[in-house]
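Yeah, one chain of the complex is gone here, protein chain that is, but the others are all in their spots.
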Amino acid sequence: MARVLLFGRLADQAGWRDRTVEAGSIADLRRALADGDAALGEALAGPGVQVAVDKAIVRGEAVLAAGTEVAFLPPMSGG
Amino acid sequence: MARVLLFGRLADQAGWRDRTVEAGSIADLRRALADGDAALGEALAGPGVQVAVDKAIVRGEAVLAAGTEVAFLPPMSGG
Amino acid sequence: MTTLPSISLTARAFEPGALLTTFCAGRDETGAVASFVGLARAERGQATTLELEAYPGFTDAAIAAFAEEAKARFDLQDYRIVHRIGRIAPGEAIVFVATAAGHRRAAFEACDFLMDYLKSRAPFWKKQHGPDGERWIEPTARDRTDAERWD
Partner (left out) sequence: MTTLPSISLTARAFEPGALLTTFCAGRDETGAVASFVGLARAERGQATTLELEAYPGFTDAAIAAFAEEAKARFDLQDYRIVHRIGRIAPGEAIVFVATAAGHRRAAFEACDFLMDYLKSRAPFWKKQHGPDGERWIEPTARDRTDAERWD
């Protein structure tokens, strides 16, 4: 069970910004999200989208323990 | 009759900062001031000392009408 | 001096002058305080509201890591950063940055450096709401050029 957070245009596109998803890895999680919303699945894999696991940027794969927070971050705009 | 103002170290040296002096030109005024205080006369002619007549910097000579304000300005330090 | 927070994200309007007053208090050995206030522009009616999203715990940690690096690089005595999040009306403050140093060159450069980072690379997502709808804003070429001056 991962807590998934979406930011910026990704949240607008998905229509949600905070959801709990059953997944044991980031690859699992991407599949689960794409199964429910193919366009979102594509957007999450799009250029410039970063993934943070428990508030640290992760490049590539990561195992997700129960309660892990996974955030999908579109390109940052600055303040 | 000119109103003479001294600033910074010149005022400290002279022991006054505002005085009325009988003089028809800056050369007259320099002589009158040096007559009363030779060291001050030298300091007023020293390097970096500028003269302002009615609040405008004057280089060289100027005729002084009654009530003209003449200020001797030592090198400015900034604020 | 009581310990004040160095970095705050706030969803409420804040008053930059009050922050500057607090920041300048009791500084017998500082000499120089540079500050910057970024204000939301109306863009002659084209931008009615700016909306800024942050990731609490991530955004503030990223800013803190960058600011601590700046503090060492410019030999700052300290700094204060307040960044607005949520919906911001034209004329309201978006960001306040203040830097304290012994001399003004360090204070100015550090403030400028922090602002370039905050405006172009800090983890915020920005949406502009205007008369023609809303759009997400990306960093401008100018923002990137400014930030690259320090690399």
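Letters A, B and C mark the chains in the order given here, with residues in each chain numbered from 1 onward.
The rule we apply is simple: contacts are C-beta pairs under 8 Å (C-beta built on N, C-alpha and C of every residue); 3 or more make two chains touch, one makes a residue touch a chain.
Note that the structure is predicted; figures quoted are calculated from it, not measured.
Peer 1: If you put the missing chain back into the full complex, which of the shown chains would it touch?
Peer 2: Counted over the whole complex, the chain not pictured touches B, C.
Peer 1: Which one, B:Val4, B:Ile26, B:Ala43 or B:Ala71, makes contact with the chain that was left out?
Peer 2: Per the contact definition at the top, the residue touching the missing chain is B:Ala71.
Peer 1: Which residue among C:Leu9, C:Leu76 or C:Met115 touches the omitted chain?
Peer 2: C:Met115
Peer 1: Could you please point out the chain B residues that touch the chain left off the display?
Peer 2: 5, 7-9, 12, 52, 55, 71, 73-79
Peer 1: List every residue of chain C that touches the chain not included in the displayed model.
Peer 2: Missing-chain contacts on chain C: residues 15-22, 24, 26-39, 41-44, 90-91, 93, 102-105, 107-108, 111-112, 115, 119, 142, 146.
In the analysis below, only the chains that are shown with their structure count from here on.
Peer 1: So what's the Cα centroid distance for chain B and chain C, whole Å?
Peer 2: Taking the mean C-alpha position of each chain, the two centres sit 50 Å apart.
Peer 1: Measuring centre to centre with CA averages, how many angstrom lie between chain A and chain C?
Peer 2: 27
Peer 1: Listing for chain A: what residues touch at least two other chains?
Peer 2: none
Peer 1: What are the residue numbers in chain C that touch two or more other chains?
Peer 2: Expected reply: no residues.
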